[in-house]
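One protein chain is absent from this view; the other protein chains keep their places.
Moving on to subunit A:
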Amino acid sequence: MAEVLVYVDHVDGAVRKPTLELLTLARRIGEPVAVHLGANAEEAAKVLGEHGAVKVLAADAPEFAEYLVAPKVDALQAAYDAVSPAAVLLPSSAEGKEIGARLAVRIGSGIITDAVDLEAGDEGPVATQSVFAASFTTKSRVSKGTPVITVKPNSAAPEAAPAAGTVEQLAVTVADSSKGTKIVSRTPRQSTGRPELTEAAIVVSGGRGVNGAENFPVIEALADSLGAAVGASRAAVDAGWYPHTNQVGQTGKSVSPQLYIAAGISGAIQHRAGMQTSKTIVAINKDAEAPIFDLVDYGVVGDLFDVVPALTEEVKTRKG
C-alpha cells in the first residue's frame, strides 16, 4: 500500500490533536508515515503509533529552532526522498502551510490548503475545501506531482488504529541557503489552562458589545462553566480588550467547534469566515437585526450582561 507522509505538529514531543486527525485522514489514502522534527520523538511515536503511523521518521537539529521554516523543509524533503509517498499531509497552521508550499515548489507538485475533508479518488486524493467565508464547498485535487495538502483542525475525529510506529532516524542536511531567516528570540505564549481555540469542542466569543476589557470575565466565566475556549471579534481585539491570539475570523483563528456562542458580535462577513462551519451556533445580541441571527440555531435578543451571567449560573446548576 502507498505511503503517505504526515508532518507532526508537536510541542516537545506532545503531539497536538490536529496531527492525530491527519493520521486518520491519511489512512483513507494509504499507510501513514509520520515525520517528527525536534525533541522527544520516542514519546511522540507512542501516540503516533496508536493512531496508525507505521513508521516515524525522526530528526532533531538545532537549526529547526534557530531559523524560520526552511530547515524543516529540508527535513521534510529528505523524508519525501526516502519514502516516495503518494501524498504529503500537513496541518493548516501558518507554519504548516509555508512548509508545504516550499516543499511543493521543490518537488514540482501542486498544493491544496485548508482542506476540511479528504478521501481517496480515481486520480488521487480528493480534498474538500470550504471557501468564500464558507459559502461554497469545493472538491479539488492536485493534478501535477505528489499531492501536498494542508488540513484544517477539527476536520476528522481522531481514530485509534494500532500500528508499529517504529522510530527511524532521518539524516538531514540543512542547506546554507535555508539559514536565511534567524529566529533571534522566542517568547512562548502563556497557557490560560483553557482548551486551545482551534481544537476546542465549545467556543464562547465576545465582541464589541462586551464593551471593555474589564467585562471579558463575564465571557470567560461562561466559557469555564462549559469547559470552552474563549474567542473574540476583531473589534474587541483591536480595542485591546482581548489578545489577538484569541481572534476568530478571516485574519484570526478559524474554528469549527460543536458549539459556538457569540455574545455582542454583529456577524460581519470576516468574522463569519472563521466560525460559519461550527456545528451549532448560538448568539446573544441586543439588536434583533444583527446579521449573526441569520446563522444561528438558537438566538437570544437581549442584553448580554443579563443573559450571559444568568446562563453561566444555569449551566453550573444543571451540571451540579
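Assume contacts are C-beta pairs under 8 Å (C-beta built on N, C-alpha and C of every residue); 3 or more make two chains touch, one makes a residue touch a chain; residues count from 1.
Here, contacts and distances are computed from a predicted model.
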item: Omitted chain (choose from "Dihydroorotase", "Electron transfer flavoprotein subunit beta", "Iron-sulfur cluster-binding protein" or "Autoinducer 2 import system permease protein LsrD") - UniProt protein name; value: "Electron transfer flavoprotein subunit beta"
item: Chain not shown, touching residues in subunit A; value: 11, 68-70, 73, 93-95, 97-98, 100-102, 104-106, 109-114, 126, 130-145, 177, 180-189, 202, 226, 244-245, 250-251, 258-259, 269-270, 273, 280-282, 284, 288, 293-303, 306-308, 310-311, 313-315, 318-319
